[in-house]
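All protein chains but one are shown in place.
Naming follows writing order (A and B), and every chain is counted from residue 1.
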Amino acid sequence: MTAEIGLAALWMAAALCVMQFITGALALRADTVSEGADIGAITRPAAIVQGLLAMTAFVCLLWLFAITDLSVKLVASNSHSDKPLLYKITGAWGNHEGSMSLWIAVMALSGAAIGALEKRLPEKTIQAVLAAQGAVGAGFYAFIIGSSNPFERLPTPAAQGAGLNPLLQDFGLAFHPPTLYMGYVGLSVAFSFVVGALVTRQVTPDFARAMRPWVLGAWVFLTLGISAGSWWAYYELGWGGWWFWDPVENASLMPWLAATALLHSVTVLAARDALRTWTVMLGVVAFSMSMLGTFIVRSGVLTSVHSFAVDPERGAFILILLAIYIGGALALFAWRAGTISEGKRFALASREAALVFNNIMLCAILGVVLLGTLYPLMAEAMGDRVSVGAPYFNSVSAVFALPMFAIMAVGPILRWRQDSGGRISKAAILLAAIGIVTFVAGWLASDAGILPLLGLAFAAVLGVASVLPLYSRSLRRTPLATWGMVLAHLGIAVSLFGMASESGFSKETLAAVSAGESAAIGPYEVTLLGVEPLAGPNWTALEARLSVSDGSEPVVLRPQSRSYVQPVQTTTESALHNRWDGQLYVVLGQAAGDGRWQLRLWWKPFVTLIWYGSILIALGGAMAAVGHIMTGHRRRRLVVRLKERRAEEAALA
Amino acid sequence: MKRAIFFIPLAMFTLFVGIASYQLTQPKDDAVPSRMVGKPLPVFELPAGRANGVPVTNADFTDGKPRLLNIWATWCLPCIAEAPQLEALKEAGVPIVGLAIRDTPEDIAQFLETHGDPYTGLAIDQRSMVQLGIGSSGVPETFVIDGKGIIRHQHIGDIRERDIPILLQELEDARR
Partner (left out) sequence: MIRYLAFLAALLIAISSSAVPLSAQETSLANVQLSDPVQEAKAKELMESLRCLTCQSQSIADSDAEMAEDMRHLVRTRVQAGESSDEIRNWLVERYGDYVSYSPDVIGPNWPLYAIPGLLLLVGIALFLRRLRGRS
């Protein structure tokens, strides 16, 4: 019964979504208030009910997975009654159909939130925004109902589920995809805002303020999603790497880069009414990057280690959606962009200039990642096969990233519109000194490469620079959004520090040892105590016991080499050990003959800062979002109160 | 003129969609073809694959007779499927030299016992050195080598029945 309720809810939500699109669009066509307003008035309620229905459908799906209803095809092929409850539930979105339901549910809920709460913009613009959302949603509904119905029943219930895929029973992997989806959906909302504003010619600071929390929210989720994915790759793939420039990783990075640029250009638009066309363009680009990401992951046109639910047919469907929405939006942009003026100009020494410069740098990095990711596809179409990997991405993106970090250090202390270089010269000299000293110290003290040393220097500069905006400010009266910015920038510095020291100062030891023998790595002495077979619920493993000591009390680490039977798969379970200044990473390799075992040992200084930094970034983003929402709310209440007072005064007079 | 700028993103996007949809309709081909076709075999000397066999060197391929060079292994499942086809080629009088990748004489003996022995020469390439040297990227692969030791043709994957005429033709061409 639950499945039928879910399906019915899904159909009704789809119908409402179409209605939301049609009414919103019709309201747009009516020039006068008369009939158009009547029809347009349905748009908001339609969005709200659609959100509730889509959520109902998704909750039904969660319930089916929680109770393992094996009469439902999706459950039977992707779940198993022996799974722990947590992974039964997360299994609901660990497949194509379920992940699409989640996507739709979140997207419809966002529409409902706009319908219920957004009061800042002209009614017509909101209706256009919701219409755009309806149009995007309709495509996804068609996709899910037409080709990937999650509620399909089996003619006869299965005796047992087929999905005990052990690799998906992992906390990181269970929460990495939905986090990314939230980000993608947030960008789709930003996209709808942009389309709505473009159609109704309302690219204004108010529009920027209304859109900003969605962009910030999307950005926070993307940050968390990417770093969760990177952390998973780090401890699961067993080679100590945390970013491989794999197409699927790039697919998740590109929307983040676009969202970061959008976030900053929206700020300029909200504060200074500048960068109108640019912001609109970025809104379209950010959403196209998330669609493109989905396309790359699902279609299998590019070879990746992380391929998920690959199916060329679905890829074709996503490509069609991509072509309609992005093509349509870009056509609209080409047609309308000329009619919106660029807005106010600014001086070279101004915060806008810094933000615009970095926006361009971010877009250039995005361009590099996009080019490097898609280049093999284009080369293949020409009949040639090319690989583009880490050496290319690292060096070429650094050309743009390093100047960006430099400007990022001084940007937040510059004033809007017009500032003098002299006012910040002291701070700039201090920051430059910090950078140079760090670089030279690193140069003298180690044999690390130029790029890691530059990274280290900029991390130090940014670490100090990020808190400079708080200097000579009353901390209690500093707005929450400013705190958010400070924290996010600090997070970038922390992450960058982690990345630079990991790539510059990591140590590697490959050793073949028998029981009782030791190997040295970084500050540690690793002694093999023994290797024993071990059986888990659905795997067998060889587990090494290693005694690890840096001079103090030894600790025992247990890396494993696991073999799963269903499906047949071997995984390495690395063992990690933290010290204040870094992490020891231990992997058990193969038997090396004569009773010896291969050990792969890495000492990675400050590597965990990469992920702690990204948590800071996300936290900063969340604080900024909350801060902006609260400020907006307060301002609106003030406006309402002012109006009331005027009305009272008018009544008294 | 100024408006034209705003059409650039649309044009680039259209290009991308065109290429992506073309690629979607193309069958995914993961094979990495060797660039060594048309070039001579590298200089090599590999130990015998049979207990009483002789080592195989590149000089064995320069006696004027075209041969097949079969890259295979006992641990490779498609190689079992390929065995009857190699047998058929042997029947047709084709000399086949086998290079067993990362293998042992014991495993080889057992494999040949079960699936037949089509090889006129057989060696073990323990570290894939010759495999890498001729640009082969997988097991099984089969190369046509002419009488001067020049690589003339590469067949990627296991040999199916329909590939036999092609290989025979390539061998015939290699004679010229």
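Keep this in mind: a contact is a pair of C-beta atoms (placed from the backbone, for glycine too) under 8 Å apart; a residue touches a chain by one contact, two chains touch by 3 or more.
Since we're looking at a predicted model, the values are computed, not measured.
Looking at the complete complex, one finds that the omitted chain is in touch with A, B. When the omitted chain is restored, the residue from A:F21, A:W93, A:F346 or A:W483 that touches it is A:F346.
The chain omitted from view is touched by exactly one of A:W11, A:Y392 or A:W443, namely A:Y392. The chain not shown here is touched by just one of A:G241, A:P523 or A:P554, and that residue is A:G241.
Seen across the whole complex, the unshown chain contacts chain B at 32-36, 42-47, 57-58, 102, 126-135, 137-138. Residue positions on chain A in contact with the hidden chain: 237-239, 241, 244, 246-247, 274-275, 302-305, 307, 342, 345-348, 352-353, 356-357, 360-361, 363-364, 367-368, 371-372, 375, 379, 384-392, 396, 399-400, 418, 508-510, 512, 570, 572, 589, 592, 598, 600, in rising order.
Note that only the chains that are shown with their structure count from here on.
Remark: chain A and chain B have CA centroids separated by 43 Å (rounded to whole angstrom). Put simply, chain A touches chain B in their complex at residues 277, 281, 284-285, 288, 295, 299-301, 303, 312, 315-316, 319, 322-323, 326-327, 330-331, 333-334, 337-338, 374, 377-378, 380-381, 385.
Chain B contributes residues 2-3, 6-7, 9-10, 13-14, 16-17, 19-24, 28, 30, 32 to its touches with chain A in the complex.
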